[in-house]
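A protein chain is absent from this complex, but the other protein chains hold their places.
Then we have chain A:
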Amino acid sequence: MMAADLVQAWTDEQLKTEEVPKKELIKFIQDNGAHSFLAEHKLLGNIKNVAKTAKKEQLIEAYNQLFESKRFKGTEVEVVTEEVQAVKIHDNPKEIKTELVDEGPPKFTKSILKKGDKTNFPKKGDTVSCWYSGTLEDGTVFDTNIPASAKKKKQSKPLSFKVGLGRVIRGWDEGVLTMSKGETARLEIESDWAYGRKGVPDSKIPPNAKLIFEVELVAID
């Protein structure tokens, strides 16, 4: 059993010196201490954050306490808090705004074909109107709302949608937010921010397709 096998890795002397940095000590305690022990000693969570708030002396004390009380992982019945709520059924349909987590560098590139007014930029939730055409890397046009003749363009309407709310592919949401009114841009969107591994079945968009759009932002409301 782990409790019987666990031996103190450091002596008191070693602990007090720089030999054992705070973060390493925290990691050891987090790896081996029972959940409730960690909670009591305020040692739960991101190591960096714990290191900021806890002093070295506190950590040494906790370390020693751990071996005294033997409250290691798996030795006690974890007190489980019923954090998971009961199932609620709401009557009113709500809109889900998918919170976009910062996952790293943007997965699209933009080149400006025609400058906009550089003053009016859309915010999340604004309604934008765009003319656009979309092609695959091999040049296949899979979608456009620009009619063939100028005359017909008068009869058609640009695509209107609320930007930044996850209603369109991410490349569009992020890309259009960087455009100003009147701007025409070329957006090259990697598949992760387009239709990903699935593509759109039964359509011209295959799996893992990089999509290239020419977008003209005509209006922001």
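As a working rule, a residue touches a chain if its C-beta (ideal position, glycine included) is under 8 Å from a C-beta of that chain, and two chains touch if they have at least 3 such contacts; residues count from 1.
Here is the rule we go by: contacts and distances are computed from a predicted model.
Comparing "Sorting nexin 4", "SAGA-associated factor 11", "Glomulin" or "Monocarboxylate transporter 2-like" against the UniProt entry of the hidden chain yields the protein name "Glomulin".
Among A:13, A:202 or A:221, only A:202 touches the chain that is left out of the view.
Here one chain is not drawn; of A:24, A:40 or A:143, the residue touching it is A:143.
Seen across the whole complex, the unshown chain contacts chain A at 1-3, 35, 74-78, 80-84, 87-96, 98, 132, 134, 142-143, 145, 154-155, 157, 159-161, 166-170, 172, 195-198, 200-205, 213.
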